[in-house]
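This is the structure I have questions about; it appears just below.
Only a single protein chain was left out; the remaining protein chains are all shown in position.
All chains are identified by letter, namely A, B, C and D, in their written order; residue positions are counted from 1 within each chain.
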Amino acid sequence: MNVQDRRRLLGPANARPIAFSAEKPVVEEPEKDQDKQESISLRKGLIENSNGSSLIEVSSKDRQFSLMASVYGPRALRGSFTSMASISIQLQNGSQEKYGPTQLREVATFLTSVFNAVVNRSRYPKSGIDIFVYLTYDRDLSQSSSSNISALIPHCITGITLALADAGIEILDLASGGYHNGNVFSFIKNGDEITGFWKDEGVSNDISDSLEICRQSYIRYKSLMVSTLMQK
Amino acid sequence: MAKDIEISTSEAQFILEALKQNGRLDGRSFDQFRDVEISFGREYGDVTVKMGNTKVQCRISCQIAQPYEDRPFEGLFLISTESSPMAGPQFENGNNTGEDEVLCARIIEKAVRRSGALDVEGLCIVAGSKCWAVRADVHFLDCDGGFIDASCVAVMTALLHFKKPDISVLGDRVTVHPVDEREPVSLGILHIPICVTFSFFNPQDTEENIKGDSNSEIAIIDATLKEELLRDGTLTVTLNKNREVVQVSKAGGLPMDALSLMENCHKAYTITERLTEQILDVIKKDDAERNKYATLLSSENARET
Amino acid sequence: MSEVITVSTRRGGFQQFDSIADEFEEDEDVDMSDVDEGESGGEKSGLQIVTPGELVSEDPAWMRGHGTYFLDNMTYSSVAGTVSKVNRLLSVLPLKGRYSPETGDHIVGRIAEVGNKRWRVDIGGKQHAVLMLGSVNLPGGILRRKSESDELQMRSFLKEGDLLNAEVQSLFQDGSASLHTRSLKYGKLRDGVFCQVPSSLIVRSKNHTHNLPGNVTVVLGVNGYIWLRKTSKMDSARDAPSGASMGSTGGPTGAKSLKADSVSITRLEEESSWQIYVDENDPTITNSVRQTIARYANVIKALAYCEIGITQERIVSAYEASMSYSNSGSLIEKEAMESLGDDVLNAEKMRGSPL
Amino acid sequence: MSRLEIYSPEGLRLDGRRWNELRRFECSINTHSHAADGSSYLEQGNNKVITLVKGPQEPSSRSQVDTAKALLRISVNITKFSKTERSKTSHKNERRVLEMQTALVRTFNKNVMLNVYPRTLINIEVHVLQQDGGIMGSLINGITLALIDAGIAMYDYISGVSVGLYDTTPLLDTNSLEENAMSTVTLGVVGKTEKLSLLLVEDKIPLDRLENVLAIGIAGTHRIRDLMDKELRKRAEKRVANALSR
């Protein structure tokens, strides 16, 4: 039953050290309206080893952060037959241990359900797609706002979508989202469909106000993604 | 387990049939314990025990540590049992959660540590802040059955043999004197537990075992590896020569009549007596051997007797 | 009672020890001498109840069946249950246990695994049953030989999760079943819902597919798996006046039967095509049929809750009794299920047909 | 707690029992009919134990298939809140719990007729909601009841109990206060025989007193077997009566 020899610690046969590709063009938002609360820049294809990857850097008045997403797969899954690809998402703290493991796990579960609705999974039977998100940098500039993980979720979604597209994995639409007032929405199809909603603070009556604002963010991020993907 | 040892059907049948006819493969009688060979390494507390082809080494070491908060007057004592594929292919490196390994470790733990064989209060240096931490590392070198029994002898002999460096305490200052400076001191041993393992075989059907009153189950002492692989149940009795039961473990297996289990305990006692004597004897001999020039090297003036 | 949720509570206890709180009046100290209690109680019902390890018979003449073991002349029970003596066979029937397949059982199963030339089917037993590729009707003719291309596209016939009804063809040495679906009444199940009851509540009988009032058909698998569906054309054909579908006895309906035969022959080919494995439901299932099916499902669950054996007659009788609840959703309450069970039994007593 | 009170000169124990009295013993079967094939809930003194038996069923992986017999697996979940003082760490994967599981599997391996169920898996889950001494015996009793409820063939009951030795008096069915104050012996006995499937002594006991302790322990397990048997028969009669009336 134990055919594998586990007595030696060997990596996978085709393991390669991580390599970063040459500088990729950055898509930054045109700085036309200075009153915008945040500036964002996107890059794709940074990690050569992965099938697709992306980097997002955001800075606003009160928060600066960046995250990296990498996609491995689709790869063959051993074991019993599955008619659809199974997606696994892992979230990792960067150098700062900012968020607890259970909290990261819950967000990862949430993101998985979002992308289960976004990726065309039936296209990849008996396969697995592994997605890793590293919250590389996260700094609060203002003391006032409590730094919560909710505000990062839309960027995680954007980052993963970009990395999936970079990996050439079929998705139904470019997914992204927005954060406002403790409410997070994830959209596809021009904002006509919600693929995820997340709320960690406040009461229910503020949701409808946030919807439109988040949709605006979604459309903004989406157009940025499109221009990033159009880059050669 | 890394690899299961397989025993061929014909060999298994042969061994079982022999047992039914009162015979064992190595010619021993059912109640015969293998001869125990105890040898010492160069240092104190380094003991190797051989029983037939089974070989176990135990080494004692100590260092100064902080006692547990809830037990400030006691020193620390830890027994670690390590099995590796060296002893046999059934063991796996770094994985000691196999059923047998866990049981073996737990029994030695109960027999030696929980029973208070080592005087842990004597390990206290400064109450609440400093104490000796004694560590017994048991290594299984070669496996031909009877690990528990051999390990227990090894640990107890090693504890008796070991000497820790002498110390002197001055207020909160503790000085450890190197061995070549001051004669090291022995550990306080309160009693010597000896484990004897019985293996049970059922020569008849399960129905007879459960419903019959023949009590024809076979019990043999100190099984070899092959016998261990074929047995239906096992019992480890730990006793000391004060006629105290230190530990009994019959963790399931073939149901056995209470009276015959009692009989086994009594049989184990005679073995306990013999082994205790043997251990004390080899310790004495080794001590004499190590100190045979002691009188010559003594700086004391000889006295007339 | 709230329309939204019913909550029943009890303080200070882990569960309702139902009406068994009458004991422990006796002393629980133990004497060195064993007080042997009379173990032969429980024969009020005429059925002998035994528990594991109990001596069932000292007579060596019995053949020992399931639920027993023996030593010399003595036969002991190995389960808790009732003693059954059939001819010379002595066995103990456990009060509970998983379904044990028998040859000829009509069962409902779910595909658990697609393997090499076979499907493994969950039938609620101790082991999965096996359905060989050679034991199913293949598209394109009932008597066609299976080919290599069939082996490669097994998942397009039946895949994991698919439900089917089948017959137990034979049993293997270890007690697991081999199934077949080589009849048009067996095969993939469509147009309805699945529900499950303990297999002990289903009585083995000649027919396990019944057309119920309200255009609903039920397949009562012997294994306790039940399929409720909209009555199909084939279902109604089966229930058509005797002779019509069989086409055997001529009689006054001779002409008609000829016609029925010709229909069934053409359909036979049609059904043997890919159609029999298609994953589509009848597009004409109306909302009211769906509601009727939901009501039947609740009625069956109520019978199971009351531990009443499930038969066509009882389902119909319970269904009629359930009409006093206009909303079939209220049948999920314990009180409703109990009263439904009582209604069914009372109706049977009135009719004087104890089954 | 002073040592003197453990067993008073009048022959009474801390909880008012005499030396040969069992604790309150209540059990019921078929408590979790949806979640398992067999189930039991047992209260032995303040021990509260839920047992679920799932199977015999198709093994989930190939490595669990034995072509000759069923594979028996037992997992013991001692909840963090089971003692008066809540434990901070999880008891899963503790060596003591692994040892218990192994002992239980080996006990029931010899008593369940596994050869009747080849190629299957019998999975037993035990949840200890509250413990107050003698837990091993309660685990054995709970598993026996749940196995019988599942209709799984076994040769006989196995019942378990712990006996302590106070000076020269054996005390039957010890609770945790008694267990902490003296040496105890745990037995698992087959049916009404004097055959021991399990015997665990964890502290020092004079060799010449052991026989005495075993004798009262065996008598105690026989009593427990009868109490379990009574409950099972009551259930069985109810079911049979139910089936006949319908």
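What we mean here is this: contacts are C-beta pairs under 8 Å (C-beta built on N, C-alpha and C of every residue); 3 or more make two chains touch, one makes a residue touch a chain.
In this section, contacts and distances are computed from a predicted model.
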{"item": "Per UniProt, the name of the complex member that is left out, chosen from \"Ribosomal RNA-processing protein 42\", \"Cytochrome b-c1 complex subunit 6, mitochondrial\", \"Ammonium transporter\" or \"L antigen family member 3\"", "value": "\"Ribosomal RNA-processing protein 42\""}
{"item": "Missing chain: touched chains present in the view", "value": "A, C, D"}
{"item": "Of D:21, D:125, D:156 or D:178, the one touching the omitted chain in the full complex", "value": "D:125"}
{"item": "From C:64, C:118 or C:190, residue that would touch the chain that is not displayed", "value": "C:190"}
{"item": "Residue ranges of subunit D at the interface with the undisplayed chain", "value": "32-35, 46, 48, 50, 52, 75, 77, 79-81, 83-84, 86, 90, 92, 125, 127, 129-130, 132"}
{"item": "Missing-partner contacts on subunit A, residue numbers", "value": "83-84, 86, 100-103, 105-106, 108-110, 112-114, 116-117, 182, 185, 187-189, 191-204, 207-208, 211"}
{"item": "Touch residues of subunit C, complete complex, unshown partner", "value": "2-15, 110, 160-163, 188-194, 279-281, 285, 287, 290-291, 294-295, 297-298, 301, 327-329, 331-334"}
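Criterion: only the chains that are shown with their structure count from here on.
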{"item": "Central chain of the complex, centres being mean CA coordinates", "value": "D"}
{"item": "Selected pair, greater C-beta contact count between B-C and C-D", "value": "C-D"}
{"item": "Length of the line joining the C-alpha centres of subunit B and subunit D, rounded to whole Å", "value": "30"}
{"item": "In subunit C, residues with contacts to at least two other chains", "value": "53, 69, 76"}
{"item": "Sites on subunit B at which at least two other chains make contact", "value": "207, 210-211"}
{"item": "Contact set on subunit B toward subunit C in their complex", "value": "205, 207-208, 210-212"}
{"item": "Subunit C contact footprint on subunit A (complex, rising order)", "value": "80-81, 83"}
{"item": "Residue ranges of subunit D in contact with subunit B within the complex", "value": "93, 95-96, 98-99, 102-111, 155-156, 185, 188, 190-191, 193-208, 210-211, 214-215, 218"}
